[in-house]
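Have a look at this one before I ask anything.
Every protein chain except one is present and positioned as in the full complex.
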Amino acid sequence: MPAGEIRYASPPPTMVDSSCDDDAWVWTQIKAEARRDAESEPALASYLYSTILSHPSLERSLAFHLGNKLCSSTLLSTLLYDLFLNAFTSDPSLRAAAVADLRAARERDPACLSYSHCLLNYKGFLACQAHRVAHRLWQQSRRPLALALHSRIADVFAVDIHPAAKIGKGILFDHATGVVVGETAVIGNNVSILHHVTLGGTGKMGGDRHPKIGDGVLIGAGATILGNVKIGEGAKIGAGSVVLIDVPARTTAVGNPARLVGGKEKPSKHEDVPGESMDHTSFISEWSDYII
Amino acid sequence: MPAGEIRYASPPPTMVDSSCDDDAWVWTQIKAEARRDAESEPALASYLYSTILSHPSLERSLAFHLGNKLCSSTLLSTLLYDLFLNAFTSDPSLRAAAVADLRAARERDPACLSYSHCLLNYKGFLACQAHRVAHRLWQQSRRPLALALHSRIADVFAVDIHPAAKIGKGILFDHATGVVVGETAVIGNNVSILHHVTLGGTGKMGGDRHPKIGDGVLIGAGATILGNVKIGEGAKIGAGSVVLIDVPARTTAVGNPARLVGGKEKPSKHEDVPGESMDHTSFISEWSDYII
Amino acid sequence: MPAGEIRYASPPPTMVDSSCDDDAWVWTQIKAEARRDAESEPALASYLYSTILSHPSLERSLAFHLGNKLCSSTLLSTLLYDLFLNAFTSDPSLRAAAVADLRAARERDPACLSYSHCLLNYKGFLACQAHRVAHRLWQQSRRPLALALHSRIADVFAVDIHPAAKIGKGILFDHATGVVVGETAVIGNNVSILHHVTLGGTGKMGGDRHPKIGDGVLIGAGATILGNVKIGEGAKIGAGSVVLIDVPARTTAVGNPARLVGGKEKPSKHEDVPGESMDHTSFISEWSDYII
Amino acid sequence: MPAGEIRYASPPPTMVDSSCDDDAWVWTQIKAEARRDAESEPALASYLYSTILSHPSLERSLAFHLGNKLCSSTLLSTLLYDLFLNAFTSDPSLRAAAVADLRAARERDPACLSYSHCLLNYKGFLACQAHRVAHRLWQQSRRPLALALHSRIADVFAVDIHPAAKIGKGILFDHATGVVVGETAVIGNNVSILHHVTLGGTGKMGGDRHPKIGDGVLIGAGATILGNVKIGEGAKIGAGSVVLIDVPARTTAVGNPARLVGGKEKPSKHEDVPGESMDHTSFISEWSDYII
Amino acid sequence: MPAGEIRYASPPPTMVDSSCDDDAWVWTQIKAEARRDAESEPALASYLYSTILSHPSLERSLAFHLGNKLCSSTLLSTLLYDLFLNAFTSDPSLRAAAVADLRAARERDPACLSYSHCLLNYKGFLACQAHRVAHRLWQQSRRPLALALHSRIADVFAVDIHPAAKIGKGILFDHATGVVVGETAVIGNNVSILHHVTLGGTGKMGGDRHPKIGDGVLIGAGATILGNVKIGEGAKIGAGSVVLIDVPARTTAVGNPARLVGGKEKPSKHEDVPGESMDHTSFISEWSDYII
Partner (left out) sequence: MPAGEIRYASPPPTMVDSSCDDDAWVWTQIKAEARRDAESEPALASYLYSTILSHPSLERSLAFHLGNKLCSSTLLSTLLYDLFLNAFTSDPSLRAAAVADLRAARERDPACLSYSHCLLNYKGFLACQAHRVAHRLWQQSRRPLALALHSRIADVFAVDIHPAAKIGKGILFDHATGVVVGETAVIGNNVSILHHVTLGGTGKMGGDRHPKIGDGVLIGAGATILGNVKIGEGAKIGAGSVVLIDVPARTTAVGNPARLVGGKEKPSKHEDVPGESMDHTSFISEWSDYII
């Protein structure tokens, strides 16, 4: 069955900087999608009204949805809702980042049928928005609360991002289960990270010990990047790779242990931004040549 | 401690086609097991009565168990129970598939003590049955509901199977955590798939972009298979492999990137059906010879 | 931001055998930490009181926390609380093991700010304590209950440890998502295991079929160890490795398939105990030399 | 503020016998009301969809609503939903009775704005429908289940109707809190009973020991009727009365102890059917004359 | 339908002092009843196992049942279970009182089919047992906790007994909804109190201001007794009475305001103990004579 045939209204050309107008457009779009779905599927209408259609803004919808997803018997939904709502209201950059992430999923993931599909169902998207709030708490030195939130995200979504980790905008955590991002990791803008990816540390010493991921990087499923290494802008990390070295901009590292496609001395450079183009496998023939 | 010493009544010889009689036998067996367990363990009796012993049929038991497992504060158990029950009642092939999967776990997994053990506790089994219902909704063009169900399965079981993916019968998702199966993937009959296995896509283009897994294939833990490649009938994929190429029938692919044991030109062929024999490691010596 | 700057009171020098006094010290410490956090963060105070500060002992705190984390609509928190409390009260070694695990996290994980941080938030810690209770039930031949508990741990924490598996003390399951430990696996003392690690079996035959992990071993993220192989005391398994062979004491195995650093014949020996030193990557240069 | 100004479409003339067509008309009406309310009040739309608009029939809506209202942590909503749905499906007279009760509320209670208002919010209506199911279970000799349901109704609605009590159709339990109806009580058709009304027994002897209420009776708030007395057709019992004697048809009993208005020998007869006309107080002047 | 035909094993002759043996007999009886009901009604078996059959003692069963009935999102079932279990374990008189109350219901209420029926379903019984625990907390000067428990009992059962009120043994709160018992009220042994009964105070002054109810008293439905009045041993208060005066032993007060049957000067004396005989209405003819 050809996927995409019921895809919803296509997005306007991406604007370089997500603006308020742009954010509003996305929210309008989400409500229209939800309304259409509620009409076509009464069994889901209650869910769509409670999560989207009853809310006046994306921030409230997200705060409600995250509060209900992440609550437990000892951390009540009302407490979490309040926490999220306060954060989203105080810091407008959180909304802008959420919109950029929604766009990222919609544009890069062919299985993403609509913005509301991502907002409601993508555990990577939801974990990332909750992380942003945990990160804000961390920066405000509210660490115990940040860590409690972190723990709930790790339990509910199986996505484990330390609240101190810095994450840019326009991020796609695709599938997301099993992602681990360490305390001193930094992720740039427009990065795409598949499931089971680890940005891990190197041992029991504290300090700056996790990877730095440049803008536009694509990290394939199951890749493990360890230590304070630098993955240059627009680089690509093959699925299942174990990366313990720096990877220059716009090059591809693959294998276990990962090596640069084209060779350490003169690695092949690609032109596209893989974090956006999502081209996972174009290196295959070259890789085969190189390795076998 | 020798496992298996308290294993329950052994199954009758597998019938080629799961028939109604066969299904009834399994359900009778499940009730007998649950009754014995309830007697020996009063602390568990309430659970066993609510999930199994109070129900007149496997379909109702499954609908109840899945409804309670997958519900959330915004998707109520009653709604999901209704949804599952309607699906199981309307489409008898769903029950037959569940029975075939129960048999697969019981026969292939030495840690599976009984049918009821699988029915109650195997997240891979439960995720797969819920997926079959999501897939049915998808085929009926009830996509928003299918995706909402997909999202709950991914949250609760950490098993992420796109509702459009086609899955055969007699499937064992062993351990199951972290399994990701993409939109256009197809899985044949009698396949065994370990945890952390990815059947992934290749990028942002839509269309047919995920693996096709033949009957009787065995895919080891953590294997990543990407793109519209064909894994032939009875093939075996080693744990941790990254597969970007077709794998012929009854051959074994291992490594990152995966290569055929015996060599590309004349790969070794095995006689058994690894999806059923579950022989994970017989290729080791050969592999070592080949690679090192 | 330099991590650790708000770290709590540092622990006394580790005692060789965790004694009652030591256990009491840790519990006193946990209450002091929780009290400080409750004062600084009113939004979290309710949570801290319900999980820690209202309880007279570590056992009761843990029983409450696990009961509430692992409960479901069909396995009530009161039932689980009772089960945990009975186990912790009847078997003091469970408390000693929990304290040793708390110490392991606190000493080996630079991101672990305090004992209470681990007690409340580390899914690996919580899954391990719940497993110890499931294991005790298994040994008492209360298998259906052990397996039901196993299933809840696997659902809630995405950590899948068979209740028959034997696990020592001073264990750190870091991040923990996706860990799978099979029925006949044995894990020694002071072992550190990262997320996505598999200690798996080899097929459909029962019997002793899973790895034996010696004391002080470190197993990197995503490593897959299959079959009844022996990982010697103080050995190190690199991230992403696929290990199908025995690994001698104090050596390092890396790669897919894993080979010994320094070569099969005369592998390099290290002096430290990697399960405690957590040195993940010191082998990199040597590895590179060896492989490439 | 003049009540009723936003009252919904007025009902068709009451038919003597509630027929299928009539039932269908009421359900259509309920859905139309809910749709209008959902549109005007997004905050309530989720509730309206889950309780009414997602259901194909009044029976399913009621089963869902009652299942969710009456469930507890030990009697799950899925179990109760199933129980109610089975009863409503097996016994069409339950639906007819529900429709007659909806009409009774809509016609007799000026505060009842719409059918959906009653269906969703009237605890007397809901308690009565749940009682009918408990009564059916009682008649089927499923007494323990009937009594468990009885207990939930008494807890949730503070309405305590013994499952053996026989209740007619077209009943209005107005406000309903505190109503107690004993085991051998019988209530006719078109009866209106206010809150805190007791139809009680006379002591510790079993047997037929509770009141028999004729058709069209009106029982005022707080009235207590004790023993196997007969309240004749169309009689009226004043608020706060304590009735220990038979009351002839179409007469009024008031006071503590209750006496007949107009005197025992020749009580005043009224023409209307007070259970339908709901005239609570027309006897006042006469009463005053009689008593004071 | 003749009630009682399926009544369970009849009780042994009441012993003057409830002894341990007697308590054990009742618990054995309860388990036998529950087992029979579970067998005959699979839909209820889960409930019966969780509330009764999985527990080794009446105390644990009651603690579990009350913990789950009275919990809320801010007062967790595990906390309440612990609280009840501690009280029942520390103070054996609580169990003895519970058994005496169970006997009272079984012997005096013809609608009470079995001990388990009362244990599970009688809100008056459950409210009374929870009150005894609240009273114990009050006496231990744990007033805020006693009042929180009081509030939950009032919400869940609509039974409002101040934790300071002193209540004897062998009490039957029949139907129980709406019962209000004030702070300085005292209730003797073997008292029967119907629903909507108030033992209230007289104003805003503190001090001893509520009724004192002697042994063996019967108070009819809806009776209101106000002020520090004394209701003598074996007295009877008619339904709906408003009592503002002392009532001598073995006399009957009826009416609003209540007067003594037989006259103030020489009231009629009855021979039986109405709290046990439950004779509500024998005074009727005499009353009529007296009043009208």
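Worth pointing out:
Letters are used for the chains, namely A, B, C, D and E, taken in the order the chains are written, and counting of residues starts over at 1 for each.
By our rule, a residue touches a chain if its C-beta (ideal position, glycine included) is under 8 Å from a C-beta of that chain, and two chains touch if they have at least 3 such contacts.
What you see is a predicted model, and the numbers here were worked out from it, not measured in a lab.
For the chain left out of this panel, the touching residue among E:S54, E:N256 or E:S277 is E:N256.
Screening A:F64, A:Y115, A:F157 or A:F173 for touch with the missing chain picks out A:F64. In the complete complex, the hidden chain is touched by one of D:P56, D:P92 or D:P110, namely D:P110.
Only one of the listed residues, E:G124, E:G170, E:G222 or E:P248, touches the absent chain: E:G222.
The residue from A:A32, A:L76, A:A96 or A:A249 that touches the chain not shown here is A:L76.
Residues 38, 42-43, 45-47, 49-50, 53-54 are the ones on chain C that touch the missing chain. Against the chain not shown here, chain E presents residues 72-75, 79, 83, 141-145, 147-148, 150-151, 154-155, 158, 160, 162, 164, 177-178, 180, 182-184, 196, 198, 200-207, 209, 222, 224, 226-227, 240-242, 244-245, 256-257, 259. In the full complex, the hidden chain is touched by chain D at residues 1-4, 6, 37, 40-41, 43-44, 46-48, 50-51, 65, 68-69, 71, 77, 107-111, 113, 117, 120-123, 156-158, 175, 177-178, 194-196, 220-222, 238-241, 254-256, 277-281, 284, 287-288, 291-292.
Rule of thumb we're sticking to: only the chains that are shown with their structure count from here on.
Centre-to-centre separation of chain A and chain E, using mean CA positions: 59 Å. Chain centres here are Cα means. That of chain C falls 51 Å from that of chain E. Counting only residues that touch two or more partner chains, chain E has 43, 46-47, 50, 54, 68, 76-77.
Taken as a contact graph, the chains are fully connected, with every chain touching every other chain.
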